[in-house]
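Right, subunit A next:
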Amino acid sequence: MKLSRYAFAAALCAAAMGFTAAKAESVVHVVIEPEPPLLMQGLAQNAPTNTIAGNIYEGLLRYNQKLEPQPSLAKSWEISDDGLTYVFHLQEGVKWHDGQPFTADDVVFSLDVFLREVHPRWRPITDNQIASVEAVDPLTVRIVLKQPFGPLMTALEVASAPMIPKHIYEGTDFRTNPANNTPIGTGPYKLQEWKKGSYIHLVRNTDYWLAGHPKIDEIYWQVIPDAAARAVAFETGTIDVLPAGSVDVYDVARLSALEGACMTTGGWEMASPIAWIAVNLREGPLSDKTFRQGLMHAIDRNFGQEVVWNGLGRVPTGPIASTTRFYDPAVNIYDFDPDKARELIAQSGYKGETIRLLKLPYGEIWDRWAEAVRQNLLDVGVNVELVSSDTAGWTQKTSDWDFDMTFNFLYQLGDPAIGVSRSYVSSNIAKGNPFGNVGGYSNPAVDALFAAASAEADEAVRQAKYSEVQKILTDELPVLWLLEMEQPTIYRCDIKDLVTTAIGVNDGFRDAWRE
Partner candidate 1 sequence: MNLIMFLLGRVAKGVVVLMAIAILNFLLIHAAPGDPAQVMAGQGGAADEELLQQLRVQYGLDKPFLTQLGIYAGSYLQFDLGFSYRQQQSVLSLIMDRLPATLLLTGSAFVISLLVGTLMGMLAARRQGHWSDGAITTVSLMFYATPLFWIALMSQIIFSLKLGWLPNVGYETIGANLSGFARMLDIGRHLILPAMTLGLFFTAVYVRMMRASMLQVAGSDFVKTARAKGLSEGVILRHHIARNAILPVVTLAGLQAGQLVGGAVLTETVFAWPGIGRLMFDALTQRDYPILLGVFFISSALVIGFNILTELVYRIVDPRIGAQG
Partner candidate 2 sequence: MTGPVLSIEGLTLALPPLSDRPHAVENITLKIAPGETLCVVGESGSGKSMIAHSVMGLLPQAVTPAAGQIMLNGRDVLRLDQAGLQDLRGREAGMIFQEPMTSLNPVMRVSDQIVETFAAHNLHSREERKRRALALLTEAGLPDPERLARAYPHELSGGQRQRVMIAMALALEPKLLIADEPTTALDVTTQAQILRLIENLRRRHGTAVLFITHDMGVVAEIADRIAVLEKGVLVEEGLASEVLGAPKHPYTQKLLAAVPSLTPPAPKNLAAAPVVFSVSDLNKTYRKRSLFGPTREVVAADGITFSLRRGETIGIVGESGSGKSTVGRCCMRLIEPEAGSIILGETEISGLGKAALRPHRKRIQMVFQDPFACLNPRQTIGRIITDGPVAYGVPRSEAMVRARELLELVGLSANAIDRYPHEFSGGQRQRVGIARALALEPDVLVADEAVSALDVSVQAQILRLIQDIQQRLGLAILFVTHDLRVAAQICDRIVVMSRGRIVEEGETAAVFANPRHDYTRQLLGAVPGGAAFETASPRA
């Protein structure tokens, strides 16, 4: 077994790299759960797709853990002083996995045609902010904006704006193109085999434009549906990397303590997810601000952080995560205070109506959390009934506003204009999107502040506006913020430089190597 593996590696290296000296092949086994439906990142941006496809596709930019833009397919860039013109210079000698050259035409096609049509997060940016995207020459792209839009520079990572090969997709029906099953990107890894239900096998792209990268030869993303089985698989050595959320939080400490196992909470700076309970503000007791404030005092958020999440994460103060820009701690603070909660709830005139709390179907920990919150609320006399559902049911109910309260967590995506405002502005009240303003919160002042902040080039002015928004929102409580989530990635310590960017494992294998 060892021998054949070795021989295979040798053959591969010798043939592809022209190396004469045989070198031990390095293989990494990573858990992926659930199995992604598709690896074509332009069409699917769910978590598992992003985790794998970020190593197949690339965006113009990458971000370090301080969320500063770094070169990726764009080698360098210039921004005009008025903040309206962005010029990107592309890397030279970049090839698609099928050998075709990557040019500025591909960028224009991706941003202006492909993503505009299919990417729900990119579409509002092109439609509302961008005047034109054009290829100046094969290695230069110019983007002209309608008005200044600072967040553009944080919106060009691989999941938000992946580069799509024009020669494959132009003129076809994007969603049914057979090439969707054999993704072609420019990234450091190529899809070798996808054994549905079992594993996804990526092999290193020998023509990768960054010399000497990637360093790991093969990655197997293994599908293991049960969390307990995943923990055992890591412990028995079947698995090398457990991306965030793969195992029960209580297993994190135990697994990290194993010999040769390391843990990091890094790599989630771009996402910086905040978990909250979205509240349906349209009718009933929940439409009353006082009642919601009572709920906020009733929920023991520290218990959630300390016990349910076993100490991971921080209790948030408001809509903007403390780890991202424009965070302002000077807001209304809600302590765990059942007596005050009872008082506020009594004040609101609550008469014991049943309130349905929809669980998030993402595993045991969310179940426990829902149970703890329900118990908190029952303790102050709020009649809560849990509703559980599978992913489809949760999506349906949340996006159809068929809930009283629902658990959710949303990514901050580097800038409040992209990741935060979407949950609070009234223009985003639309059925069909579980990640929009599902509660129906509508406040013209908030709308105006968010709009002004996104169109403002001056950072200080933006900060002022965001601070004001945070004050208003923490008073009105359109959602009940529960936790700034911290996401532990567990891996074998001999894998180095795995988490170096703001999206961690999602594009981390470009630079990772194994001792």
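Miscellaneous remarks
In the analysis below, contacts are C-beta pairs under 8 Å (C-beta built on N, C-alpha and C of every residue); 3 or more make two chains touch, one makes a residue touch a chain; residues count from 1.
These made the cut because all candidates are chains of the complex that A comes from, given by their letters.
If you're wondering where the values come from, they're calculated on a predicted model, not measured in any experiment.
Note on subunit A: across the options 1 or 2, its touching candidate in this complex is 1.
The touching residues of subunit A, when paired with candidate 1 in their complex, are 1, 4-5, 8, 27, 29, 34-35, 37-38, 40, 44-46, 119-121, 175-176, 180-181, 195-199, 201, 218, 220, 222-226, 228-230, 232-233, 235-236, 238, 361, 390-393, 395-396, 399-400, 422, 430-436.
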